[in-house]
Every structure is written in C-alpha cells, then in structure tokens.
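Every protein chain except one is present and positioned as in the full complex.
Entry: chain A
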Amino acid sequence: MRLLTHNMLSSNIKGVTNGFPLLIEVEKVVEKQVDFNEDFLRNMFAKIEWKALVKASRTMGYTELPENSEASMLNSDEFLRKFHHALLELHLEEGALVCPETGRKFPVNKGIPNMLLHEDEV
C-alpha cells in the first residue's frame, strides 16, 4: 500500500468523527521504483493532505519531507523527487492501519489493506 492510497483512506467506524488520517503500524516496508511523472505530482499536490503524508512517511522511515509545503516548492526538482519517493515508492507490505479515534486496527497483508468493518462498527 502506497502513501498515495493512505492519504485517501479513512476510518468510517460508527461514531467516529474524525477517522483521518489513519495511523500506521509498520511491520514491513518495501521500496519500489516508480517512474517519475512531474505532471502527476503537480496534479496530486493540491489534493494531498500534506501533514498526513509527512507523518506517514516518517513512520515508514523516510524523514526527508519538509514539515510544511507550498505550491512554489514544486519548482524545485529536489522537492519533487522527495515528494515522488514518499508518495509512490514507499510501500507498506505488512502492518496495520489504525483508527485515530478508536485504536481499531485494519490489517495490511501483502500490501493490501483490509478495511472491512465488523457488524458492530457499522
């Protein structure tokens, strides 16, 4: 599971007011090389929750992303590369996503998160 995906996922457990962002429990991180696409990165930048991305990438062991960001940074090639790496190349293979309010764990196996809710959580 890439951090691009993580940035879109939230916990919809009944009664939870803010299920985003999910915390990450890391068991296995894999780095996969992905082709650099500047247009895509520019497009995504506006839609990404930056703070969530930074926190998630740090949990995954990548500390290069700046705490804050603004659109002008997209002109820097170095920034784009770091953004690209964090967003697309870090994969959580094994671990869990954790609901920030209830602590409920959603397992991630072989890179696939299982977001199914139990009967009483719906």
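As a working rule, contacts are C-beta pairs under 8 Å (C-beta built on N, C-alpha and C of every residue); 3 or more make two chains touch, one makes a residue touch a chain; residues count from 1.
What we mean here is this: contacts and distances are computed from a predicted model.
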Per UniProt, the name of the complex member that is left out, chosen from "UDP-arabinopyranose mutase", "Tocopherol O-methyltransferase", "Sorting nexin-4 isoform X2" or "NUBP2 factor": "Tocopherol O-methyltransferase"
Listed residues A:5, A:69 or A:102, member touching the removed chain: A:5
Listed in rising order, the chain A residues that touch the chain left out are 1-2, 4-5, 8-12, 20, 32, 34-35, 43, 88, 106, 109-119, 122
